[in-house]
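Here is chain A:
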Amino acid sequence: MTVKRIAFVQELLKFMGLEGRLHLEWISSAEAQKYVDVVTKFTEKIRNMGPNPLRAINEMKKAG
Partner candidate 1 sequence: MDCEFVPSVCSYCGTGCGVLFEVIDGRINRTLPLKSHPVNQGKLCIKGWNLHEYINSYMRLKGPLVRENGRLEKATWDEAVNQAARRFTRIKEEHGPDSIGVLVSAKITNEENYLAQKFTRAVIGTNNVDHCARL
Partner candidate 2 sequence: MDMVKAAKELLLQDKVDIFLGYRKLDGHQIPHGFTKAHVDDLDQLEISLNRYPLEKIACDLAQKDPALKIGILARDCSQRALNLLYTWDQLNPENIETLTVNCCPSPLSTHGDCSYLTPKPTGDYKKAHGVDYNDSPKDFLANHDSGERLSRWMYEFQKCIKCYGCRNVCPVCFCKECSLEHPNLVEPGVLPAEVPIFHLIRATHMAGRCIDCGLCEDACPAHIPLRMLYREVNDAVSDIFGYVPGDHIEKSPFSIIGKTVELTPAPMDV
């Protein structure tokens, strides 16, 4: 179920111009190293992409 939903939401976000910010990975509780690798890689990726553009839009809206 999860993989279906994530695959769909990834498509939807891409359509809205927010791609790349959602990722799914199967990691078992025995795969500590994989967990570290995936989280590090993803954190780096997001950091390189910069802050969520929606945030700026919403702040602008709040400021009026």
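We adopt the following convention: a contact is a pair of C-beta atoms (placed from the backbone, for glycine too) under 8 Å apart; a residue touches a chain by one contact, two chains touch by 3 or more; residues count from 1.
How were these picked? Simply put, all candidates are chains of the complex that A comes from, given by their letters.
All of these numbers come straight from a predicted model, not from anything done at the bench.
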{"item": "Touching partner of chain A in this complex, picked from 1 or 2", "value": "2"}
{"item": "Residue ranges of chain A in contact with candidate 2 within the complex", "value": "1, 3-12, 14-20, 23-26, 38, 41-42, 44-45, 48, 53-54, 57, 61"}
